[in-house]
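What follows is a single structure, written as structure tokens, with notes after it.
With one protein chain held back, the other chains of the complex are shown just where they sit.
In this document, chain identifiers A and B correspond to the written order of the chains, with residue numbering beginning at 1 in each.
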Amino acid sequence: MSHASADSFVQSGIVARTLARRGRWRAPEILFWLAALASIWLLPDRHLILNEIAIIGLFAVSLDLILGYAGIVSLGHAAFFGLGAYTAGLIAKHFALDPLIGLVGAAATAAALGWVTSFLVLRGADLTRLMVTLGVALILAEVANQAAWLTGGADGLQGVIMPAILGRFEFDIFGTTAYVYSLAVTFVLFVIARRIVVSPFGLSLRAIRDNPLRARAVGIPVNARLIAVYTLAAAYAGVAGALLAQTTQFVSLDVIAFHRSADVLLVLVIGGTGYLYGGLVGAVVFKLLQDWLASITPQYWLFWIGLILIVLVLADRDRLTARLTAAWRARAPGPAGGAGPANGPHATPASGER
Amino acid sequence: MHRRTLLALAAAGLAATSLAGTTVGAQAQEIFKIGLILPMTGASASTGRQIEAAAKLYMAQNGDTVAGKKVQLIVKDDTGVADVTKRLAQELIVNDKVGAVAGFGLTPLALSVAPLATQAKVPQVVMAAATATITEASPFIVRTSFTLPQATQPMAEWASANGMKKVVTLVTDYGPGIDAEKTFTATFTKAGGTVENMRVPLANPDFSPFLQKVADAKPDALFVFVPSGYGAQFMRQFTERGLDKSGIKLIGTGDVTDDDLLNGMGDAALGVVTSHHYSAVHDSAENKAFVAAFKKAAGFRPNFMGVGGYDGMHVLYEGLKKTNGVGGEALVNAIKGMAWTSVRGPVSIDPQTRDIIQNVYIRKVEKVDGELHNVEFATIPNVKDPVKAAKAN
Partner (left out) sequence: MLTILFDGVAYGMLLFVLACGLAITLGLMNFVNLAHGAFAMAGGYVTAILINRWGLPFLATLPFAFLVPAAIGLVLERTLYVRLYHRGHLDQVLFSIGLVFMAVASVDWTMGSQQQFVTLPSWLKGRVDILGVQVGLYRSFIIVVCSVLVVALQLVLAKTRFGSRLRAAVDDPRVARGLGINVSAIFAVTFAFGSGLAGLGGALGAEILGLDPTFPLKFMIYFLIVVTVGGTTSLTGPFLASILLGVADVAGKYYVPSFGAFVIYSLMIVVLVLRPQGLFARAR
């Protein structure tokens, strides 16, 4: 499959036009967020699971930043999620600071870890990266387990009491504050992520994803870009973890466990990579399915989830997404001619992964 | 059609159906709901199965109406993940208006719900998790399982009374394991023995390096605590290594010789001495009837987890009788101090700590009717949780 040559991006005003066009908000997107907003009032007794969905959605968006846009497969993304959760939990426990400060702290520590470990994922193919990230997460999980004096070890971090957000909004037992808070944070971060991926920086990431050699040849600083996006994604994951810690007021080793990394990958792949909404949609679909199946058959819901996954793959998820993407592009406003080259790198992620 | 619209529509449709399915209608005043949150899938699934089977058996035997109220059991799978447990408990309390939450297979799962129980004033019956401190996390927690120090202390006393001088402890490196290690070490050294401590990571498929270390240390006995699922593996590797023949006695809490699995462990388990609060061959009429009914209903042997679930339902039923169907704080108060003859022997709920006071038995694995069983040969009556007892003094 031939990719749009990266040098076409640096030519003339196409880039600026394309970027501006992509940056525009479209009706379905606005609808999506309106629906999310409406759910606050329409589904008052489901705020707890919606809160969880918002958090997992943000977590999946963070994974999408590196997987969908930079092509870095990670099976250890929970490392950042967990670090963020513990940071936020500890900040609340020992300093009783405002949750927003906790978020910033979590983003900072997770970003720091992301930056340090990003050097490990610069090299290697999919499988190597998969295992290196996994290894980092497993080691961190073991550190959290061993450092029981700090983290509470396998019993979990006890005594996390969250002060009210901005001193005004107390976390309530119905999860309403929690959901509104998580949704707001997710939305803000999503908007930022959306802005980033349609910037020249985001474009250069896609060039790297599609062909690192060529990207290097046209003068994109490949390693620097990968380090930057990995660090950014880590910060996002840290915030997601912090949200979980703050809204459940409890941190256990699960936040950093292998299944957390695997789940988020699953969620993202179900929703589709490389368009940011995949993580959110995947989170909604996966969580509700799981909740629904588990309430019907608490013992064997795993079977049905498995069956659905298989059917989803066999029904050719890629072609489905590709067709939808094509339809999406066709209706997007803008010069018809400009859509051609811009589509190149976009339509290929599925086949480009191999 | 736009992809996002389509996906959003799909998600919304899914949301509508799945949400509608679980939304409860008008709450009938006559129903008392119990939310049973258990690990039904994942590594601790067998704990969940035992407790679910026992709880359902109790309801089948005692009817589903107490003090004029219909008891309804809602079983939820938390997959052994603490934040899920917490969310499920919260949903049960807020949406389903349950009168009590019960279950809790592992310590962090029980602890994550504790603040919620306090906040919502809902009794939380811990049927499995065994770290000593759990009941201190909320005044609404009642425990019907056991605490590890409770089971461990008699073992240490027995070991030193039976001429053992040097013991190596091998525990799984998490809350209950560390509880067991501390209690054993403190009790045994106080009695004049020496102890060497070793910890095994929770996710550990191969015990051989640790067992080799034990063999090198040449103690009189090896005290072991591993969560019930790992016991069998441990036992077989112990024998494989020939430690049983080298004169090192294997002692431990009953988790290692879990009744549910014991028979499958084979003769490797013969002669292992453990201390615990329940054995499926406990000699009483109540227990014989229980075991027979349980096997008939569930198809497997009950273990101490199952008994925790059975007695957990018992305190709820009896408590409701006392309060005339009123839940909340009144129910917890009604359960405090409750005493009855359980299938494991005489037990009571400590009114101060809301933890269970029960006999601990010293047992030895023997063949009974061709099956391996923990046969009780000594009884230490009315053991309180030593950790909290020490704090009280």
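The rule we apply is simple: a contact is a pair of C-beta atoms (placed from the backbone, for glycine too) under 8 Å apart; a residue touches a chain by one contact, two chains touch by 3 or more.
On a predicted model such as this, the values are computed, not experimentally measured, just so you know.
The chain omitted from view is touched by exactly one of B:97, B:121, B:165 or B:241, namely B:241.
The chain omitted from view is touched by exactly one of B:71, B:195, B:261 or B:360, namely B:261. From the set A:189, A:208, A:270 or A:288, the residue in touch with the chain omitted from the display is A:270, counting the whole complex. Mapped onto subunit A, the interface with the missing chain covers residues 73, 120, 123-128, 130-132, 134-136, 138-139, 142, 145-146, 258-259, 262, 265-266, 269-270, 273, 299-303, 305-310, 312-314, 317-318, 349-354. One chain is missing from the display, and on subunit B it is touched by residues 41-43, 45-46, 48-49, 198-199, 201, 203-206, 208-210, 212-213, 215, 229-230, 232-233, 236-237, 239-242, 245, 260-261, 264-266, 300.
Here is the rule we use: only the chains that are shown with their structure count from here on.
Of all the residues in subunit A, the ones that touch subunit B in their complex are 26-29, 31-32, 35, 39, 43, 45-46, 48-49, 52, 142, 145, 153-156, 158, 173-175, 244, 248-250, 252-255, 257, 259, 271, 275, 277, 281, 284-285, 288-289, 291-292, 294-295, 298-299, 301-302, 321, 324-325, 327-328, 331. Taken in their complex, subunit B has these residues touching subunit A: 1-8, 10-12, 14-15, 17-19, 21-23, 38, 40-41, 45, 48-49, 75-77, 81-83, 86-87, 90-91, 93-95, 107-108, 111-112, 115-116, 119-120, 131, 137, 173-175, 201-202.
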